[in-house]
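A single protein chain has been omitted from the complex, and every remaining protein chain is retained in its original position.
Coming up: chain A.
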Amino acid sequence: MAMRQALKAVLIDLSGTLHIEDTVVPGAPEALKRLRETPLAVKFVTNTTKESKQSLLDRLHRLNFSIQEREIFTSLTAARGLVERRSLRPLLLLEDSALEDFAGIETSDPNAVVVGLAPDHFNYQTLNKAFRLILEGAPLIAVHKARYYKRKDGLALGPGPFVTGLEYATDARATVVGKPEKTFFLEALRDLDCTPEEAVMIGDDARDDVGGAQNAGLRGILVQTGKYRAGDENKINPLPFTCILDSSWSSSCDNEMTLFSLHRNFKMLGNGLCRGMHGCVTGPETPPL
């Protein structure tokens, strides 16, 4: 098969996969530890629009995950990268907590619009300002296009509806930088020296994590924690690369392991998924689904 490629990297979603708010997903720390014992590169990828890298890192450290800043790649990182590459001066529709990730970026006399999750800025005046810039030709960059998210007081609108509204107003197309965009996954892999075919993505969002990754050429593994709801795996085509690892996945596995042997070494479970992060990287002691 055309799959004889070494597995080199694992991308892991944060919220819902490693932790849920301030609680660790059971088994996730051990799973991560096991992954660290392999030669695989590990990166943490997340669609954040409110939290800076530093605040994500602080939380992960509080939860005792050993993670370095350079291992985290967020949709804000991706947005900043795009702004820098194109030398843009963005109007930033971002919460103060996210602005940290844009420190040092020139924002006077804006010629671009970056939209994240910014309830405080999604008022009529600010959206009008953004709209006029876009109508004059400023590019519209969306950190991601999530429809809504869950807040303590209930569901709340995400950036997606506002981005869609601005697109409609101006006939412009937003450049979306977060998951599930192909470029997001490719950017995340950029400094890992591996091709998409040599990487897997593990996450709890069928569409954004697994579907997006598979669309970019990676393998996608859906965990049944976080926002996962029964049947999510059927929402995407192709279906998630569903598996748990058996005991042959161990510290002895090396870069030569091919996706072909990945098939052998991963226990295919019908339409099964990983119960959680630990299911992806633990041995046969993982109870069958």
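As a convention for this text, a residue touches a chain if its C-beta (ideal position, glycine included) is under 8 Å from a C-beta of that chain, and two chains touch if they have at least 3 such contacts; residues count from 1.
Everything that follows uses one rule, which is that contacts and distances are computed from a predicted model.
Participant: The complex lacks one chain in this depiction; which UniProt name from "Peroxin-7", "Exosome component 7", "tRNA (guanine-N(7)-)-methyltransferase" or "Phospholysine phosphohistidine inorganic pyrophosphate phosphatase" does that chain carry?
Facilitator: "Phospholysine phosphohistidine inorganic pyrophosphate phosphatase"
Participant: Touching the hidden chain in the complete assembly: which of A:99, A:169 or A:186 does that?
Facilitator: Missing-chain contact among the listed residues: A:169.
Participant: Can you tell me which of A:81, A:110, A:161 or A:217 touches the chain that was removed from the display?
Facilitator: The missing chain is touched by A:161.
Participant: Which residue numbers on chain A touch the omitted chain?
Facilitator: Contact residues on chain A toward the absent chain are 119-120, 122-125, 127-128, 131-132, 135, 147-148, 154-158, 160-162, 164-170.
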